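For this depiction, one protein chain was excluded, whereas all remaining protein chains were kept in their positions.
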Amino acid sequence: MDSLIPLFVIVPLGTAFLMAIFGRVIKGFNKVLLPLSLLFLCYLVIRFMLKETGVSVYKVGGFEPVNGIPIAIYMIIDGLSKFMLLIISTIGFISSFYAISYISKFTAERKFFILFSLMIAGMNGIVISGDIFNIFVFLEIAAISSYALVAFGVEKQELEASFKYQILSGVASIVILLSIGFIYWQTGTLNIADISSVLPYKGVFTKFVAILFIVGFGLKAAMFPFHSWLPDAHSSAPSPISAMLSGVFIKAVGLYVIFRLFFNMFAFSYELSFMIAILGTLSMIVGVLLAIGQWDIKRLLAYHSISQMGYVVMAIGIGMTILSNNGNKTVAAFSIFGGLYHLINHSVFKSLLFLNAGSIEYSTGTRNLRKLGGLASVMPITSTSSFIASMSISGIPPFNGFFSKLIIIIAAVQARYYFFALMAVIVSIITLGSFLKIQKYAFYNKDKSNWEGKNIKESPFSMSFAMIILAVLCLGLSLFLIPTLKNVILNPAVDVLINGLKYSMAVIGY
Amino acid sequence: MEIYLVILLVLMILGSLYSLNARDLLSAVISYGIVGFGLVICFLILQAPDLAIVQIVVEVITLIIMIAVIKNTTRDEIKKQTNYKAAVNFLMIVIFALVFFYVFDMITGALTSFGDHFTRMSTAYIAGARETGSANLVTGVIFDFRAYDTLGEATVLFTAVIGILTILRIKGRKK
Amino acid sequence: MILFVLCLILFIIGLYGVVTKRNLIKIILGIAIMEYSVNLFFILIGYVKGATAPILGKAFPKGPFVDPLPQAMILTAIVIGLATTALLLAVAIRLYRKYGTFDIRKINSLKG
Partner (left out) sequence: MKGMTIIVKKITQIVAPLIFVYGIYIVIHGHLSPGGGFAGGVIMAGAFILQILANGSILSKLRKQESGLEFLESAAILGFLIIAGLGLLISSSLTFFFNFLSKGTIGKLISAGVIPIENVVVGLEVCAAITTIFIALAVFEKEEKE
């Protein structure tokens, strides 16, 4: 079973290279191969989830540790990696399936599918890697393919968004490389587990490097002071890519690495964890406030991404502060559970909302809410699924978003962070207002004058099908609270974070 | 030997400052070459011939590409306007630099000084040269011990090529 | 330590270029300078006094070697830097065709 780990990188990379060679010659090759390969990855993850419970370690090249020091690049699959891999491959499969019809409006479909596959390969590489420099390399694969995908339409706005994104993300990459340099200077190793056993827990050095990492990966994850690139980039990309970027990319590239490094590599201090919780709260508030005045659907959704990621960061930050104070571990676990649950929920409903926006744009040719109206009668699938997703993101029972937000709020109250809990409630209410606006202006008002005389139809099969699956998942994810599912998917991931220092024990044995 | 490096680095810093403040884009790009070629000599002094070769050819290609871009567009720098925003940005950078170097000064105690590097992971890479059979240890590391990184690196280049071809399409959408 | 400080000054200068310059090409140069300074930083870390280049063979002495791992990492980083710079230039040339200028403040069709 362990020897199947490299397939998570080999399959998407091989798919991309094969598409580059044969895609030009064989008709329809790309459209079949990419969803199939992602479906295979889904199967592989689920197999891993069911068969493997502990930590699987794979040494690339087969080099055993010398004198107890690991020398090979390690591929590691534990609960958190499996959780992220599940999100990447499911959302990736659904978005690629959606893209089959959607992308026919663009030229150079083959390049779209190649870049899509490379992005998946980059994210999978990050998630299964146990080596910081390796994480950097795969981060660059994912980032460069996303730059190109953001600019895929090559119009004014898309190029501009891509340029801004590239500049900020490029600075972030360099800062990450610099901090890897500092780590290497101090420890002489690159393996995360080995670093955690060598790095001094206290001291200015550790804090300094931790802050450099927060700046680097915070820029990639669009946390509060670094959020300015996200609305441009996510709203300019083609819709399946917006769904991938908002739903998966910022989590796998930004948040996942922050969690991994802070829980498993640094022993975090109280100040840093409190800072993370504050940053999360601020992104939550700022994102939702900036979203109020937006009339472009995708831009509005992009701002809500900042806000919803704020929930996740806040919940994890609260968990970290409790852990660093040696507080009640159950509360910390509950808070982190809420954060991770909200992470997977967000990736489902936010991708669905972006796919809805794409479907509206596909049929009507505009994203401006003022120019839409009364679409409920002509686009039933889009409007219904959009309604489900909107209710889910605003936290209305019985949809999944309600449960995760409730858990986060309860955890914040239990941890006596009443201010955070209050903010979470208020932000949730504003979110509801914002999404009622979308529902009203796009689907349910009676004003049909904007598209009088135009022939507007429901989107084609592959797009509708993708939206239906995600809408069902929106309801289905509520079932993740059932103990059987919880024990397979969420609890192993929470365990990895709660018992952070067991990681190096499991990987290198000391 | 350290003194040569210091002189080179000062030269590189002056080159980079001139490059960023030049009134003409072509001279900006050419003085940027000072930084790149200075780096080549630094690599040679620091016993990294592999990197020196790669850096010199990459620098030449980068300069050619940049000059090709400037030749196809414009050489003129934007007219300077002093406004408060630029001043604020400049001040921010200065403050950032001060804080950065203050903290850097604090942490240097925890780090080995120049030339006293100790190896942990790469002890085995040096000792295990026979295992790879490669006389060039750097090649041994990039193609054997850490070949997986190299696969990623080659993929980055592949991605960039596909991305550039994507971005330079004339028409993005079908009519 | 003076070498590390000078190297990091180069890093700050690159950052200064990215933050304060308005010309797209200058911003790209700033990013490239930052990239170079980090490359140099790694090699400075890996240097061992009196050691030789890590190559076995007749022409090369068999003394202590400098650390090959930072060199391998920077080999990777140089190529990645080339890729990012090229992609940035491609976008810059497209933007110039669309807007007729390299001024980032005139390139502002996205608002809000």
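Observations
Which chain is which? They are A, B and C, in the order written, and residues in each are numbered from 1.
FYI, a residue touches a chain if its C-beta (ideal position, glycine included) is under 8 Å from a C-beta of that chain, and two chains touch if they have at least 3 such contacts.
Predicted model only: the values in this text are computed from it and were never measured.
In the whole complex the chain that is left out makes contact with A, B, C.
Of the options B:L9, B:V54 or B:I107, the residue whose C-beta touches the omitted chain is B:V54. Counting the whole complex, the residues of chain A in touch with the unshown chain are 3, 6, 10, 13-14, 17-18, 20-21, 24, 58-62. Hidden from this view is one chain, which touches chain B at 49-50, 52-54, 57-58, 60-61, 64-65, 68-69, 72, 129-136, 138-140, 142-144, 147-148, 150-151, 154-155, 157-158, 160-161, 164-165, 168, 170. Remark: the residues of chain C touching the chain excluded from display are 53, 55-58, 75, 79, 86, 89-90, 93, 97.
One rule holds in what follows: only the chains that are shown with their structure count from here on.
Centres computed as Cα averages put chain A at a distance of 30 Å from chain B. Chain centres here are Cα averages; for chain B and chain C they lie 2 Å apart. For chain B, residues that reach two or more other chains under the stated contact definition are 104, 117, 119, 121-122, 125, 146, 149, 152-153, 156, 159-160, 163-164, 167. In chain C, the residues touching two or more other chains are 15, 45, 69, 73, 76, 80, 83-84, 87, 91-92, 94.
Listing the residues of chain A that touch chain C in their complex gives 133, 137, 140, 144, 147-148, 151, 154-157, 159-163, 166-167, 170-171, 173-174, 177-178, 181, 184-185, 190, 231-232, 236, 290, 293-294, 296, 299.
Only residues 1-10, 12-17, 19-23, 25-26, 29-30, 32-33, 36, 39-40, 43-49, 51-57, 65-69, 71-76, 78-87, 89-94, 96, 101-103 of chain C touch chain B when the two sit together in their complex.
Listed in rising order, the residues of chain C touching chain A in the complex are 11, 15, 18, 24, 27, 31, 34-35, 38, 41-42, 45, 69-70, 73, 76-77, 80, 83-84, 87-88, 91-92, 94-95, 98-99, 107-110, 112.
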